[in-house]
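Removed from the display is one protein chain of the complex; every other protein chain stays in position.
Every chain is named by a letter (A, B and C) in the order it is written, and numbering of its residues begins at 1.
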Amino acid sequence: MHPFDPRRPVVAEIFVTPLGTGESTIREYVRAILPLVRASGLSHQLTAMGTLVEGPLDEVLALVRALHTATFDAHDGTDRVVTHVRIDERRGEPLSLEGKVRGALGLRPDQIRNASGQGPDTGND
Amino acid sequence: MHPFDPRRPVVAEIFVTPLGTGESTIREYVRAILPLVRASGLSHQLTAMGTLVEGPLDEVLALVRALHTATFDAHDGTDRVVTHVRIDERRGEPLSLEGKVRGALGLRPDQIRNASGQGPDTGND
Amino acid sequence: MHPFDPRRPVVAEIFVTPLGTGESTIREYVRAILPLVRASGLSHQLTAMGTLVEGPLDEVLALVRALHTATFDAHDGTDRVVTHVRIDERRGEPLSLEGKVRGALGLRPDQIRNASGQGPDTGND
Partner (left out) sequence: MHPFDPRRPVVAEIFVTPLGTGESTIREYVRAILPLVRASGLSHQLTAMGTLVEGPLDEVLALVRALHTATFDAHDGTDRVVTHVRIDERRGEPLSLEGKVRGALGLRPDQIRNASGQGPDTGND
């Protein structure tokens, strides 16, 4: 009914965990790989528990690969990295970072635009 | 060195997934259980991929239990629910929702306070 | 239709991640907390990516709390622990560790019993 479309945006959460670093903070690793998120050109949002991105599946997976690989050499380096990804895709009416939050809150597009700084969409979730 | 303290705040991500609902949206389920998050009294933030909370471990686990159980009877109801939880706790300098984002962005407390509407903390991550 | 039953078994995956340990292995931490899994009395299975358990929701959450808390003091100790939990519960016909695998493989109960060493169930998934 809704055929495969490689340009359809998905919403995803990505987070990397460097292990064995000798420090209980990992912010320096996150900070070091953030430029890769920005360079991807994908809409994104940094949260306390990961990075949310919105874009075509292949671009999201390419970013996952880039972030995972770069973490080994980030900051002081590490020999072990665990990377988590969760991809949410809906055919028909695609999902968006803003629409998912607005849908769950029961808001109209104009009620969240100022807060998030993103443009309007169709209110999916 | 840092003994167990049941009041130490942890940061957690929680999300529930009702299965077999017959609709590709789940926003009505999320909306129906949000009052439980608010009633918990925990600091929280709704994102496109889940709900972030901050508070003592036992209160977070009690909320997980409440959200999981309530989802079966939310909206049109469902017979199957998958609930994910990720708990991040640091002894010594506890983590916070705001501090984790600020630490990763390399910001001072006053640089994020306006955006998040939360009070200052010590910039941990 | 299927009311709340605190004894209904759920199936869950739990894994703990100690951060900042200075070593790229975490097996010593996993080994140190395994006795808590066994002491829980829950059916369980150790996999390469976590521990699977089957039992009532409250017992699973109590085990999550115990494993998370114990990891700080396991092996050489650590100041930061991230714990993940995924809970899968079905009302009506409850899920089981064995039944989920068998259902996905399309096997009859007697075709998997020898391999897993568990008794028969109704082939749910």
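As a convention for this text, a residue touches a chain if its C-beta (ideal position, glycine included) is under 8 Å from a C-beta of that chain, and two chains touch if they have at least 3 such contacts.
No experiment lies behind these values; they were computed from the predicted model shown.
Taking the full assembly into account, the omitted chain touches A, B, C. On the side of chain A, touch with the chain left out of the figure occurs at residues 1-2, 4, 57-58, 61, 64-65, 68-69, 72, 77, 79-92.
On the side of chain C, the interface with the absent chain consists of residues 11-13, 24-27, 30-31, 34, 45-50, 52, 86, 88, 90, 92, 95-98, 100-101, 103-106, 124-125, using the contact rule stated above.
Not every partner is drawn; the one left out touches chain B at residues 17, 19-26, 78-80, 82.
By definition in this document, only the chains that are shown with their structure count from here on.
The most centrally placed chain, judged by C-alpha centroids, is B. Work out the mean CA point of chain B and of chain C, and you get 22 Å between them. Chain C has its Cα centroid 28 Å from the Cα centroid of chain A. Taking each chain's centre as the mean of its C-alpha atoms, chain A lies 17 Å from chain B.
Among all residues of chain C, those that touch two or more other chains are 79-80, 82.
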